[in-house]
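Have a look at the structure below, then the notes.
Removed: one protein chain of the complex. Kept in place: all other protein chains.
Naming follows writing order (A, B and C), and every chain is counted from residue 1.
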Amino acid sequence: MIKDGDRVLLYGEDGTKFLVRVEAGKKKGTHLGVVEFDKIIGKNYGDIITIGKTSKSYYLLQPTYIDDIFSMKRKTQIVYPKDSSYIVMKLDIKPGSRVIDTGVGSGAMCAAMARLVGEEGKVYAYERREDFYKLATQNLTEWGLVNRVELKLRDIAFGFDETNVDALLLDVPDPENYIQVCWEALAGGGRIGVICPTVNQVSMVLEKMYELPFIDVEVWESLMRQFKPYPNRLRPVDRMVAHTTYMIFARKVNALAKGKAETKGQPPTT
Amino acid sequence: MIKDGDRVLLYGEDGTKFLVRVEAGKKKGTHLGVVEFDKIIGKNYGDIITIGKTSKSYYLLQPTYIDDIFSMKRKTQIVYPKDSSYIVMKLDIKPGSRVIDTGVGSGAMCAAMARLVGEEGKVYAYERREDFYKLATQNLTEWGLVNRVELKLRDIAFGFDETNVDALLLDVPDPENYIQVCWEALAGGGRIGVICPTVNQVSMVLEKMYELPFIDVEVWESLMRQFKPYPNRLRPVDRMVAHTTYMIFARKVNALAKGKAETKGQPPTT
Amino acid sequence: MIKDGDRVLLYGEDGTKFLVRVEAGKKKGTHLGVVEFDKIIGKNYGDIITIGKTSKSYYLLQPTYIDDIFSMKRKTQIVYPKDSSYIVMKLDIKPGSRVIDTGVGSGAMCAAMARLVGEEGKVYAYERREDFYKLATQNLTEWGLVNRVELKLRDIAFGFDETNVDALLLDVPDPENYIQVCWEALAGGGRIGVICPTVNQVSMVLEKMYELPFIDVEVWESLMRQFKPYPNRLRPVDRMVAHTTYMIFARKVNALAKGKAETKGQPPTT
Partner (left out) sequence: MIKDGDRVLLYGEDGTKFLVRVEAGKKKGTHLGVVEFDKIIGKNYGDIITIGKTSKSYYLLQPTYIDDIFSMKRKTQIVYPKDSSYIVMKLDIKPGSRVIDTGVGSGAMCAAMARLVGEEGKVYAYERREDFYKLATQNLTEWGLVNRVELKLRDIAFGFDETNVDALLLDVPDPENYIQVCWEALAGGGRIGVICPTVNQVSMVLEKMYELPFIDVEVWESLMRQFKPYPNRLRPVDRMVAHTTYMIFARKVNALAKGKAETKGQPPTT
C-alpha cells in the first residue's frame, strides 16, 4: 500500500510519466489535470486514479532505476541504460561488491552500481566538481541509496583511497590520464570499465592499458532499437540513438607474462 | 587467496579461457600444457602461473557471470549478455526482488537474476523438461546460487504458485499462450519481460498483452558490436551477432482506465 | 560554365543547401541574404559567390541525385538513399535496362532508375493517384529524365502492359496483392524488389512469392550511420534513422524444379 512519503511513478493514460514523492495534503499540476496526493495514499501500486472532474487517469507504479534516472535533476550527460546495463554486467557487480565510480556527475551510474551492491557492498564515488558532488548526493539521497555510497569531493589525479576493489568505472573527460591510478586501486583480477565517447579517446586509453598489466581488453558499442508495438504493423521506430559512448573493459593482473613487456602498446594477439 | 575448491578462470597468454574448480592434487590438460592445481592453491587472483617445463602461462581470475555462462554445460540456446543485461535492468531486479523465471533451460537467465536478488530475494524457476531441470540445478549449484532459487519441474500451463512477484521473465517456445498466467502472478505494477526470437511471436504476444491490463509495452532489440582493440588500427571486428531475440517489456496494472476496453488489441496511442 | 536555365546547388558557408534553377535577372532570398542569379551565370561549378553587401557566401555545385530528391516537392515518403542505392544495385539496373517502377509517388525511385538506364533504356512507371502522377511528371521533367520514363496513370490491379522487363520495383501499400502480375511482367531471370515498411508485409509478400516461380529470395534492411567529422573527436552522430523499410529481392524463373511444388509457402532450404 502506498504511504505518505513514498515515491510513485504517475503513468498517464497518454503515456506521459511523472515521478513524484507523495506528500499528504499536497498536489501536483499536470497537463491532464491536478493530481491530489491524498487520492494516492492508501492505494496500491498498479491501481489507477482519476483526476479532477475529468475522466483522465493515472496509473500508480513503482519507479524503476530507468524511471529514476530519466526523471532526475541532471547537469551532465548520463550513461544510457543500453550501456549502463551492459557495464554493470561486464564489471560483474552484485550484492557485496566493493566498487569505485568516477566521475560521479549526476549520480546515475553510481546509483546503477549502488542498487546492485546491496547493504553489504559499497560504492566509493569520486567527483571533483562541487556542483556535481552536491547534485549526486541529492539524487542518491532521493533514491535511498546514499548509505551504500561513500561520496568524495576529490580530483582523482591524487589517486584513490581504496585498494583491492572488485571493479571500477572511469567516466571522466580525459580517461587516458588515470589508467595507472585505476590499476592501483583494483584487486588482482579486478575489472575496469572506461567510458569513451570518441574513437580518439579509445585509442589513447588502449595505449595506456597496454603499458600496464591489464588483460582481456575489449572495446564495445551498443545499438538498441525500439519497435512500434503494433501487432499488425510491427516495425522499428523511425529514429534511434546512434551513439552514446564506446565502452572499454579490461581485467587487472598483478604482472604480465614474461616476454609481454616487448609487446607494450600492442594488444594481445587473437 | 585461492583455496582448494575455489572456482578459477584460467586465462591463457593466448587469450583462451578455461573455467575450473581447483582440487588439490588434481590437474587439467590444456593445449598450452598441463595445469597442476597445487600450483594454483595459495596464489591470488590476478597472479600468473607457468606450466610444465614450458614458459607458457595462465592468469588466474575470478569467474564473472559472463565467464560462467559461456563455460557452463548447456543443452539450450542461452540469452546473450547483450540481452540479459538489459532484461535485468528493465525488470529492475536488485537485492530483495522476488521474481519468476520460466522456462529455465540451462539456467543462465535464472543465474543472472539469482546473483542480483541476493540472499534476501528469491527466484521461482519453472521448467517442464526434466533434463533441463536437472542441468539447471547442476549449473546453479556449481555457481553457488541454488539456495536463492526455488526450482520447480512443472509446466506453466497450470499457472504459477506465486503471486505478487516483482518481475517475471517468460522464455518459452509459445509465449503467447501464457500471458494471462503471467499477469496473475505479477504484483500490481510488476514487470514482465518476454523473449521472442521471431517477429511473428512478437506480434502474437503483443496481441495477448493488449487484451489484458498491461501498460508501458515496449519492444526492443540489441545490437552489440565489438572492436579490434588496436590503438593505431582501431576498427570494429569483421563479423558480429546479427540477432538473438526481440525483447518485450510491459507492466501489469490492476485494471485498465475506463474506455480502454474498446482499444483491446490496439497499443496505447503515442 | 553555368548558363541561364542551369540547375545549381547553392551550398552556404553554414552548410545549408538550396537547389535553384538559374534565371537571368531573377533572385532568391535566403537566410544568408539575397542571391542574384546574374552573379551565378558565367561562373563555374565549384566557384563561390558572395551575396549582398555582406561577406556571406555560397558555393555553386552541380546537384546530385541525392540533392535532387531531398530538394524536390513531395507528397509521399521517399525511399532513402541508403535503400535506393542498394535496390538499384540488387536489381542490377544499368544503361540499357528496361524496368518497371510502381507506385511512382513523388518520383524519387523512378528517377534513381531513369538516371541509370540512360538514353537506350526505359522506365515504365505506374501510378494510380492523379496527384502523384502529376507531381512525378513535374519532378522528372525538372530533372531532365522524363524522356526516359513512360509514365502511366493506372492501377496495377489490371496488370502491366510490358513483358520481359529486366527488373521491377514494387512500392505500394499492399504489395502482397501484386506478386502475380509482377511475375508476369518480368523476363526469365528478371529481378524484383519489394518495399515493405512492416514485418507483417514482409511475411505476406514472402508467402505469395513462394507460391510462384521465384528463387533467390532475400530480405534485407539497411542501417546507415553518419559520423561527426571532427578528426580529433571522431564519433558517430547522436541520432540516426532507425528504420525506413525492409527490402525483399527475388528472381523470376520460368518454372520451379520438380518437387518444389510441395514446398509452396516454404522458403528454399539453406
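Rule of thumb we're sticking to: a residue touches a chain if its C-beta (ideal position, glycine included) is under 8 Å from a C-beta of that chain, and two chains touch if they have at least 3 such contacts.
Remember, it's a predicted structure, so these values are computed and weren't measured experimentally.
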{"item": "Touching residue (missing chain; options C:Y11, C:F37, C:F160 or C:Y178)", "value": "C:Y11"}
{"item": "Contact residue for the chain not shown (choose from B:T141, B:T163, B:Q180 or B:T198)", "value": "B:T198"}
{"item": "Missing-partner contacts on chain C, residue numbers", "value": "11, 13-15, 44-48, 50, 55, 57, 59-62, 64-66, 81-82, 84-86, 88-90, 92, 94-95, 112, 115-116, 118-119, 187-191, 199, 202-204, 206-207, 210, 215-232, 234, 246, 248, 251-260, 265-270"}
{"item": "Residues of chain B in contact with the chain not shown", "value": "197-200, 223, 225-226, 232-243"}
{"item": "Absent-chain interface as seen on chain A, which is shown", "value": "199-200, 203"}
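We adopt the following convention: only the chains that are shown with their structure count from here on.
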{"item": "Third chains touching both chain C and chain A", "value": "B"}
{"item": "Geometric centre distance via CA averages, chain B-chain A, whole Å", "value": "20"}
{"item": "Residue list for chain C, restricted to those that touch at least two other chains", "value": "199-200"}
